[in-house]
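Other chains of the complex are left out, but the ones given are in their true place.
Each chain carries a letter (A and B) given by its place in the written order, and its residues are counted from 1.
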Amino acid sequence: MRKEELVCRTETQVRFSEVDSMGVVWHGNYVRYFEDGREAFGDLYGINYMDFYRIGVMIPIVKITCDYKKPLKYGDTAIIETRFVNCEAAKLQYDYVIYRNHTSEVVATGSTIQVFLNEHMELLLDLPEFFSEWKKAHGLIPAGEK
Amino acid sequence: MRKEELVCRTETQVRFSEVDSMGVVWHGNYVRYFEDGREAFGDLYGINYMDFYRIGVMIPIVKITCDYKKPLKYGDTAIIETRFVNCEAAKLQYDYVIYRNHTSEVVATGSTIQVFLNEHMELLLDLPEFFSEWKKAHGLIPAGEK
């Protein structure tokens, strides 16, 4: 069993339109940055929205939290670190840390939880087969377990 | 044949998140205000996005223009006046005037053009039946014409 931490770093430039009248990134836009991070993670590890969609599974967000530490400004680059949080339940959790530019200055941290829905919009209580395989391949399920 | 000008007025409060770092509504948000105007018009006259969708027709925007006259600010209410522009071709044109609050001060004017697509995303060169009927009912097609 491989033991590794699944993490991905991506970056996005702060857009003029994302800055509010206080001169800092409007707090709601961090939700987009988390999404940028999640998508970059999905592309890197082969587990993005479309990978689930193809097997008839949708993965809506059911919970989001964000803690704002420092303001991001126009001209800044947001470095988004997305970390997969392994859990047994049929859900998908990511933790995020956003840094200002390429420094160690943390501007925000947060978390999202997604669940699995089938084509009838019914909640799946078991892991989709595709996701179990993916977890096994990344050493996140001990051999022998389902 | 009735002769009338089809026009609708609606209003929307400027959101904090719509204001940019210059303290005025970010120019891209006027596209949302036009959409608010178009939807209010569609609700009033029975010709909105869903009315077309139900008959298998989609009406994507193919052209937009906006002229900015004065800045809208936080605390302002945008009054959106949407006017149907009658044309023979198979398209849907609206002109917009946005006023600040309930004054005659024009802050922006603009226009959108939409076309008709069938379920295969093919351009319709003739008016959809539903739309012809709608135009007749509002005196926009002379009796006897199709």
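Just so we're on the same page, contacts are C-beta pairs under 8 Å (C-beta built on N, C-alpha and C of every residue); 3 or more make two chains touch, one makes a residue touch a chain.
Only a predicted model underlies this, so the values are computations on that prediction, with no experimental measurement involved.
Visitor: Shown here are 2 copies; how many are in the complete complex?
Guide: Across the complete structure, the repeated chain appears 4 times.
By our rule, only the chains that are shown with their structure count from here on.
Visitor: Between 0 and 180 degrees, and as a multiple of 5, what angle does the rotation take that fits chain A onto chain B by Cα atoms?
Guide: Fitting chain A to chain B on C-alpha positions yields an angle of 180 degrees.
Visitor: For chain A and chain B, what's the span in angstrom between their mean Cα positions?
Guide: It comes to 37 Å between the two C-alpha centres.
Visitor: For a test of understanding, state which residues of chain B touch chain A in their complex under the given definition.
Guide: 16-17, 19-21, 23, 26, 28, 74
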